[in-house]
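One protein chain is absent from this view; the other protein chains keep their places.
Chain lettering (A and B) follows the sequence in which the chains are written, and residue indices restart at 1 in each chain.
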Amino acid sequence: MGRLPDLWGALSTAQLAIEVVATLSFALSGMVEAARKRLDAVGVCVVAGLTAFGGGTLRDVLLDRRPFFWVQHAGWVWALLGLAMVAMLFMRSRHLQPTERAMLWPDALGLGLYAASGTQIALQAQMPPLIAVLMGVVSASFGGVLRDIVCNQIPSAFSDHRPYAALAFAGGWTVVGVQTLGGSDEAALAVGALVASSLRLITLGLDWRVPAWRIDDDQRH
Amino acid sequence: MGRLPDLWGALSTAQLAIEVVATLSFALSGMVEAARKRLDAVGVCVVAGLTAFGGGTLRDVLLDRRPFFWVQHAGWVWALLGLAMVAMLFMRSRHLQPTERAMLWPDALGLGLYAASGTQIALQAQMPPLIAVLMGVVSASFGGVLRDIVCNQIPSAFSDHRPYAALAFAGGWTVVGVQTLGGSDEAALAVGALVASSLRLITLGLDWRVPAWRIDDDQRH
Partner (left out) sequence: MGRLPDLWGALSTAQLAIEVVATLSFALSGMVEAARKRLDAVGVCVVAGLTAFGGGTLRDVLLDRRPFFWVQHAGWVWALLGLAMVAMLFMRSRHLQPTERAMLWPDALGLGLYAASGTQIALQAQMPPLIAVLMGVVSASFGGVLRDIVCNQIPSAFSDHRPYAALAFAGGWTVVGVQTLGGSDEAALAVGALVASSLRLITLGLDWRVPAWRIDDDQRH
């Protein structure tokens, strides 16, 4: 576990491609939500950035870890600004919009990759397993939580009754399990991400629901 | 003031019991609010955790203090997850809900204890008195503020016209006062917590109101 000083540097080309797709997918989900809420173009860019980088940044603040990856690799920020420009022109001229269905796959990739890499980064920072898994959950879901808070709505990850944070939790424990069993960092990352991402697609396909927390309103008042 | 490297370790059994009750009370208030807002079971757990640990964590981030107490004592997180499970089963099967009245006492305990211990922790970190007291206010009230932000409503601590943050402020100054007069850390903690908690119960009992900030809407437009 100790021989991995820079996780991002160690990623192979294939992993890098997945990561780019996942980050851009999160950014795109921020743009779509912000545009629906009638934010102006600047606000759309800010919300896109918050959604893409917010979860990982909050994780790094909690772990007291610097520099943030978007500081170390400022290219990500330029890529985001570029994406926003392209998306704006594209949406304006073509009347083409990403449908919710089209975004399910990259979003599921993002969920798995962020959960697994967030867990692994926290383990490298000597966090106990439960805390490391929670950091994976923060990485995967708090970008969307910040997006929804700025857009003035209850975070969809906690209220749409689809498994999301719970799957990040499962993916994180998978990473811990593989590393405990002696698997390499790369294997743990791959298996953990695969578990969370495929569970996301499976649960959506089967229309599984997270139970509501039943409460009797008439009894409380 | 300098001989107290670990406040939590120095707590006696009685103080530990109060602390457990206070933290669980905050967690429970998060659960009830999240359930009323129709969050799913995962969201209820997250909001419970934010409410219980959010204030102290924000204080530690501002003070650049690591590890967080829920990292050092991961048992707290397990306890929270366990509480959520029990609460969920209990609420489902018995149709028993914590009434607002039943939660006033533990909530008042939490207010006093968090305000006093937050102030003391900041004083140990060499903060000036005013800043230390503000850190006590953050510890006591920002868990609830985060709960209300995620639940998409104006924080009740700032809008229900019941004294809350102001009492944390008073409790914090009490801690500063006792320590300035030469009292021990333990005495300052106890007196500060007692002042804030009992003021909370008294002001609620007497139905005292925080004045509104009057503004003439017709004049502004």
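Convention: a residue touches a chain if its C-beta (ideal position, glycine included) is under 8 Å from a C-beta of that chain, and two chains touch if they have at least 3 such contacts.
Keep in mind that what you see is a predicted model, and the values were worked out from it rather than measured.
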Specify the residue from the set B:Val21, B:Met103 or B:Ile131 that touches the hidden chain. B:Ile131
Could I get the residues of chain A that touch the absent chain, sorted low to high? 31-32, 34-44, 46-47, 57, 61, 64, 66, 68, 70-71, 74, 77-78, 88, 91-92, 95, 97, 99-100, 149-152
Where does chain B touch the missing chain, residue by residue? 61-62, 64, 127-128, 130-131, 134, 145, 149, 152-155, 157-161, 163-166, 209-217, 219-220
